[in-house]
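And now, chain A:
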Amino acid sequence: MRRLKIVEALREALEQSMAVDPKVFLVGEDVRIGGGFAVSRGLVERFGEHRVLDTPISEIAFSGLAIGAAMSGMRPVVEFQFGDFVFCAMDQIVNQAAKLHYMSAGQVDVPVTFRLPVGANRRGAQHAQCTESLFLNVAGLRILTPATPYDAKGLLIAAIADPNPVLFYEHKLLYPFAGSEILKSLDREVPAEPYTLPFGQAVVRREGRDLTVVATMLMLHRVLAAAEILAREGIELEVIDPRTIAPLDRETICASVGRTGRLLVVEECPEQGGWGNEIIASVAEKQGGSVKLRRLGTAPTPIPYTTSLENWVVPDTGRIVEACRAMLKNGGPG
Partner candidate 1 sequence: MYRLMVRIRSFEHKVTQLFLKGLVPGTIHLSQGQEAVAAGAVSCLRKSDRVLLTHRPHGQALAKGLEPKRLLAEILGRAEGCCRGKGGSMHLADLEHGIMPTMPIVGAGIPIAAGVAFAFRESGSDAVVMGFFGDGATNIGAFHEAMNLAALWKLPVVYVCENNLYAVSTSIRDSTLVPELAERARVYGMPAASVDGNDVEMVYAAADEAVGRARRGEGPSFLECKTYRFSGHSRTDPGTYRCAEEIEEWKGRDPLPRCRAAILSRGYLDEQGCRSLEAEEERIVEAAAAFAMASPQPEGSRALDDVFAEG
Partner candidate 2 sequence: MPQFGETSEEEISIRCWLKSPGEEVAAGEALLEIETDKATLTVEAAESGRLARIEKPAGEVVKPGVVIGYLEA
């Protein structure tokens, strides 16, 4: 089976998109040597300096430049070296990219893809955040959160081809992930040819009758590990990977909760205002008081640096297992 690590799948997606469409270019800090996480390694050698551009440290300038170029027929892919740096360019993303098509009554498109490496990995609070929740509340943005190499490649190619602004999330700890003997549902061949995946289409990673668990990126991997443990106790989780949180596949999730009667959302961001709320609220509206609902996110703190603290803050497999058991035990939030 052709297995690629996520970092390789992303690189292949970029390479194939750039080969097919001369309007695609990469821009960001140090993208010529590969960017923050080697994703763009080798691309300048193949496509030249006009298509792989290193910038000074100026998130506003290069985000804005990408938006201007996108409105003028190009397809920029912007890398924020760490997803936390997106906050330096918030105006460009939220006030400009997300709104220009709308305000102009469709006279311009903004086909820009912003790539954001995210997730806690021992660097401390300003290099650790998962930032997707904040953007969920902005109309006009696509937000993609793949957890597997197959999804990463297909969604990135689709993102670049999409005429709308896209925030494409890449979990730092998942870059080396190429498939798993244990978590078989994440294991899938990555086709060599280019392909796209649809937005707003969740995947049921594991079927189960007892509790629906929704998670993305690294949390999805931990939920699946928890599912293995719980299966040995006779608890069957139904695990759903939304893959994209904007647009969000509410139907698949609601249908699942309709069968299990219980929903747990696990997210790598503080529960308050996290994207999990959107799923909880959507299900609650549809299914009302008959279902049990719970969120599990990071502690309400910035992400601390040292290992023991970081592990305490971010949900691990053990804590996910406990949360699931609690939901099954007394039928409500543990």
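Operating definition for what follows: contacts are C-beta pairs under 8 Å (C-beta built on N, C-alpha and C of every residue); 3 or more make two chains touch, one makes a residue touch a chain; residues count from 1.
The candidates came about this way: all candidates are chains of the complex that A comes from, given by their letters.
Fair warning: this is a prediction, and the values are worked out from it, not measured in the lab.
Enquirer: Looking at chain A, find the partner in this complex that touches it; the options are 1 or 2.
Expert: 1
Enquirer: Quick one: which bits of chain A touch candidate 1 in the complex? Just the residue numbers, please.
Expert: Going through chain A, the ones touching candidate 1 are 25, 50, 55-56, 58-74, 76, 91-92, 95-96, 100-111, 139-140, 142, 161-164.
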